[in-house]
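Note that this complex is displayed minus one protein chain, with the remaining chains in position.
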Amino acid sequence: MATYSIPVGPLHVALEEPMYFRVDIEGETVKGLEISAGHVHRGMESLALQRNYFQNITLTERLCSLCSNSHPCTYCMAVENLAGIDIPERARYLRVMADEIKRLASNLFNVGIMAHTIGFNSLFMHVMEVRELAQDIKEGVYGNRMDLAANCIGGVKYDIDDEIESFLRTQLKELKRPMDELYRTYEKDPLVTARTKGIGILPEKDAIRLGVVGPVARGSGIAYDIRDKAPYSAYDQLSFTVQTETEADVRSRALVRLREAIDAISLMEQCLDRMPKGPTVPDCLPDIPPGQSVARSEAPRGELIYYLKSDGTDRPQRLKWRVPTYMNWEALHIMMNNCKISDIPLIINSIDPCISCTER
Amino acid sequence: MTPTTSDSPFKAILPYRDVIHTTDSNGNHFGWVDLPSPEALQITGKRLAEYGARLCTITAFNKKKFAQDGDMQMVYNFDLDGAVLTVSIPVTPHDRRVPSLVDYFANADWHEREFAELFEIELTGRDAPKRLFLDPKIDTGVFNRLVPLSSMMNGASTKQLWETIFAETSMPDWAKEAK
Amino acid sequence: MLPFLKILVRNIIKGPATEAFPFGETYTPKRLRGRAELDPSRCLTCGICSHVCAGGAIAMTESADGRGMEFRLWHNTCTFCGLCEHYCPANAITMTNDWHLSHEQSEKYTCCEVQFVEYPVCEKCGERMLPRLHQRLSKGLVGSVSTAEIMRICPDCRRLTSAMHQIKSKVSLTAGRSNS
Amino acid sequence: MVNDYIHAGIAMLIFPGGLFALATGLLFKGMDRIAVARLQRRVGPPMLQPVFDIIKLSTKEILVPESANETVFKLAPMMGLMGSLVCAALVPIAGVWNGIPGAGDIFVLLYLFSLPALSFILGGSSSSSPFGAIGFSREMVIMFAYEIPLLATLLAVAVRADWQLSLDGIIAYQTANGPFLLDPIMIPAFLAYLMFIPGTMGIGLFDIPEAEEEVIEGPVLEYSGPLLALFNLMSAVKLMVVLNLGVALFFPLLLPGGIWVNLPFHLVKCLALMLVAVSLFRASTGRLRIDQAFNFFLKYPSSLAYVSLLGAYLLR
Partner (left out) sequence: MHKYLKRFVHKSPWLYRINAGSCNGCDVELATTALIPRYDVERLGCKYCGSPRHADIVLISGPLTTRVKERVLRVYEEIPRPKITVAVGICPISGGVFRDSYSIEGPMDRYIPIDVNVPGCPPRPQAIMEGILKACEIWKKRIVEVA
């Protein structure tokens, strides 16, 4: 059969963002894949060098809106590590809350898009409708549906009063039942299973070799979660499990994400229960000495690492970050080997690609 | 917290190096090593790979910010089961060659492609890397050249926009009337 | 398909979840970060807002006649991050929850918050002077810029001070970092 | 003779094909969209939305891809619409319209039926876009897949109706002996027909040739403006044909009273059929892979239709 190649992207409906794939096709089977990146390269690392430490909080938040809390949070952690700032105890819990609500919404969006890619629009709408509960939390507590703007150097910008707390508790309670129901649907629904089981397999061996992170790694059975291995904020005070699956296919990654979303609800409730009273931000502006520092966190898509080098001025000498998706792209070559055309968007979506993160 | 020298998790891996060991407020471990030359990276990389380290990220920067074609530094971050080891190597303007780590860490590929195009660094021990992000229209080494340039022209477009705004918006009447 | 059919049946019973907007009203949370607003009677003209603004949305220029400071915030480049509100020492900038900002292209450059912060007049000589800090300061300065220093210096120097204040270098070896 | 031609002309241009089929088709599409919206907890568009869409499309400009064969590209949607209009004229409506004499043969219908699909294939291949190409190859596969159970279903009905091959004969048989829907032997065939509807309409599990997320709407990708409107009209008429045929084959029940009772009654039956086979199906499923869909048709609808065929043959 003749081989021909089709372009996927860069402006393609199945891709939320521009990314260009050249796929070699034989009949309906994929024989080769070439990834061409750079359409969302905005030169943000050079912008970060031209902005002061405060402006960079907002700049890093605009890296990507789906993990928009992880970026400023980790950036602030890097600055705090460098400047030796100990953030207030209450702020630690508030950071976890912001992190988890974003994880919940981001993972739901991903599994929703998965339903959308298989054309199951009613399921997609149902997932998004459940996600609206999380969006309401974000809008009601933080003031925006995507970019929370929760972090600042040395703590957090927002606080939770009694009114907000009771709003949060009712919303979280309301989320629980639909979340369990969704999990059952993704686990049991014959149609979803038919399309996702055994598709896009990434064996554990390759996952380790390629250094993939986040739900992609955990879907392949690697129990690595920064929240557990190198806890930050208040994660060492909270209980949760590192979710893994062993089948290493599209379905396992979706199930890992859904279970983590369910965990996020319980983590937020734990925060509400255990959060001490007190200030949320120190009452002085930070002093940033020269030096270098590293900070890591578990973004919805996996390990996020920030490297900061300061020369003592009010702008960083170098700010570099590596996003989780950056590590997962190459795994597509293995996942897509001999798959069908219809599975391409499904597999791409299963690594939860964040292109704006990757290309900065 | 103060640097500790005992019970460092890094001693076992790099016994012959001076690893500075620090911890953050959550008790996570960080190690910092300065290698004398790029060549030393290969041995260290091999050793880390044998130990089961995972490459997290590679960073390159100018030792003096915005200095074109000056001394550079490359920083490699490795994950050792929860601890982060940061390995730095110097790169001089005369010799921009750095050994590639793709043999030990498959995921070094994208990182190496990226800094090769952004900083014009040559990699030894692998094929010439293909471009990763940059449009063919943009020159390599953009980070060295265009950053100072854009910091000079910084705000050119911003300034233009603001001039339009100043031209089109006027102060409220009460401000004009008040004398 | 069985678990999902249950959801469909429930959907029919519950009826549409669509909100009335745009044919009716919609709910706007109190904390929503919408259009930013400046209260000129509280502004200290210290400039910290434009210092922390990543979008470069705030421009402050002294008026030609020296009567005061012109403040312009262009909504079309404002990221609605609220850092200006957070760092404003006088609670002069607030993020309202007004989100009705869409406009036609012809209004692109006029979609601004424009205010004039008039310098108070000296009761004795009639000269303009800087806003009196003790009257306007409401929540204390965020940061270590001392109150006394702020009162003695002019707006330009204030901005410089707040910008330069954190770059004093201090060498120590602490949390997750090393010196080089 | 001349009378017959006039008769046929009216059938194709006004009723039950032509204007009537277009109007009811668009209206049914609107109701389908509302029904799906309700299943998804939405309000949905106004019922006349498909009409607004057609009006809107007629005001847009036509863009022909540079590499496309312009004539084929422009003719394909017209051919599809014509084909579906002819089909609409051929299917009789019980108690209202007995079809064009001597032309309501189920096999003629079977061939005419592939015209809309063929127009998709032509349009897709003429546009020379790679997605159009994938879309058209998928359309072919799907067409082969659903024609097998369709053929078996039609045969089963024909055999059960005492070897009647004309549709009005089948209707007449059922009027005399009770509708096949209530006949246990024919229920498998009815189920097979229920699955054939989404297959030929390309929805739900079988929204494969036009999969938006995979091949960017496949064959119709390059169409714009009035030409796209023709495709929309074609699909509306096709929907009516499939529904009319379904009612004619399995439930041509008559109410006492004339045409003004039986026409609304027929439309109600069509609506019920559509809500089950189109709206509910569209809302409750996603799409299959093309190989899965092919296997699906070979397995379930075909075997169901064969069961009926065998039953009808043995109990003759």
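Per-chain numbering from 1; labels A, B, C and D assigned in written order.
The definition used in the following text is that contacts are C-beta pairs under 8 Å (C-beta built on N, C-alpha and C of every residue); 3 or more make two chains touch, one makes a residue touch a chain.
A quick note: this is a predicted structure, and the numbers were derived from the prediction, not measured.
Considering the whole complex, the residue from A:Ser46, A:Gln243, A:Asn328 or A:Ser342 that touches the absent chain is A:Ser46. Among A:Leu33, A:Leu66 or A:Met179, only A:Leu66 touches the chain that is left out of the view. Residues of subunit C that touch the chain left out of the display are 16-19, 21-23, 26, 32, 54-56, 74-81, 99-105, 107-108, 111.
Considering the complete assembly, subunit A touches the hidden chain via residues 10-11, 13, 16-18, 38-44, 46-47, 50, 58-59, 62-66, 68, 109, 116, 121, 124-125, 128-129, 132, 135, 139, 144-147, 354-356. Residues of subunit D in touch with the missing chain: 33, 37, 40-46, 49, 51-53, 55-63, 212-213, 216-217, 220-225, 228.
In the analysis below, only the chains that are shown with their structure count from here on.
Inter-chain centre distance (subunit A to subunit D, centres taken as mean C-alpha positions): 44 Å. Inter-chain spacing, taken between the CA centroids of subunit B and subunit D, is 61 Å.
Along subunit A, residues 81, 122-123, 126, 129, 191, 292, 294-295, 309, 313 each make contact with two or more other chains.
In subunit B, the positions touching at least two other chains are 24-25, 28, 30, 32, 86.
Subunit A contributes residues 37-38, 41, 43, 45-46, 49-50, 81, 86-87, 209-211, 229-232, 236, 292, 294-296, 303, 305, 307, 309, 311, 313, 317-318, 320-322, 326-327, 329-330, 359 to its touches with subunit B in the complex. Within the complex formed with subunit D, the residues of subunit A that make contact are 4, 6-7, 12-14, 25, 28, 115-123, 125-126, 129, 191-192, 194-195, 340-345. Contact residues on subunit C toward subunit A in their complex (touch as defined above): 1-4, 7-8, 11, 17, 29-33, 51-55, 79-83, 86-87, 95, 140, 142-145, 162-172, 174-180.
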